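With one protein chain held back, the other chains of the complex are shown just where they sit.
Presenting chain A:
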Amino acid sequence: MLRDIFITPFVDMVEAPDFLMQVLWEGLVSGVLYALIALGFVLIFRSSRILNFAQGIMVVFAALTLVGLHAMGLPAWIAVAATLAVMFVLAVTIERVVLRPLVGQPDIILFMATIGITLFLIGLGETIFGGENKVMITGELGIPTGDTVLEPFGGLLILQHLDITVVLVAVALVGALLAFLNYTRMGRAIRALGDDHQAALSVGISLQTIWVLVWFIAGIIALVTGIAWGARAGVSFALEVIAYKALPVLMLGGLESITGAIVGGLMIGVLEKIFEIYWGQPLLGGNTEAWFAFVLALIVLLFRPQGLFGERIIERV
């Protein structure tokens, strides 16, 4: 038994490095998506102290809207643009109807409000687009579907073109977001607001503008993850679950840290895959991916409550 835990998995890894690479690659693909979603959470949390429970349903809603609009006859890329417009309207509406009236209320009230948004979007999505599963318009968007077979170490490594595209797009989006946050006036304002609300107000940063902006960014992220995940698993309300995978990422990475979200997302993606293949399936009967991330996050919380990369609390003595 001990041998199965401590020795066999590593022997397997060394003996079949090509398979290990395959596992790592697949972990990485999930990882970038977790990182992306976690970024959406972090931006909203930093600028408004709201843990956005609705992030998951926004993924579903964006994917449904895209598929639905395409089904109504819009060309694929026009449908993407229209979905982005819908996500923008959603951001403005949420700021107007939900956030603005609740300014200054306790955090838990705002959290409850995002649960309200979740339920509302579920209802709205089902009413407009119906509740049945749909197929993501992968081909119409020009996302390649084939695969590339490499043979490292004389073995076999299969890279789905879909996965490659997902990784490239996600990395580009994360890079663009980081550049936006660090080098633009609006990005600086978002980070400033996360540091000190009063001071941000005093220099004339408008909370409303920033809130609409971060919710819109969350909407864009929702659309990208919705397309990526929808292409593998189909578009249904079950997609919501993948956003909750971002919660352990946040616990691991820290709720406020942008780097934490990225590194945490990649770590969880890769670790849960490795654990599933080398320990989960042989020893625990598989399907450990559903809970592994949460257990890992709990362990981290025991030792570092602010998360691995929680923004360092600057304290001068």
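Here is the rule we go by: contacts are C-beta pairs under 8 Å (C-beta built on N, C-alpha and C of every residue); 3 or more make two chains touch, one makes a residue touch a chain; residues count from 1.
One rule holds in what follows: contacts and distances are computed from a predicted model.
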| item | value |
| --- | --- |
| Listed names "Amino acid/amide ABC transporter ATP-binding protein 2, HAAT family", "Glutamyl-tRNA(Gln) amidotransferase subunit A", "PLDc_N domain-containing protein" or "Response regulatory domain-containing protein", matching UniProt entry of the absent chain | "Amino acid/amide ABC transporter ATP-binding protein 2, HAAT family" |
| Of A:I205, A:V270, A:A293 or A:L308, the one touching the omitted chain in the full complex | A:I205 |
| Residue among A:A54, A:I143 or A:A189 touching the omitted chain | A:A189 |
| On chain A, residues whose C-beta touches the chain left out of the figure | 103-104, 185, 188-189, 191-192, 194-206, 311, 314, 316 |
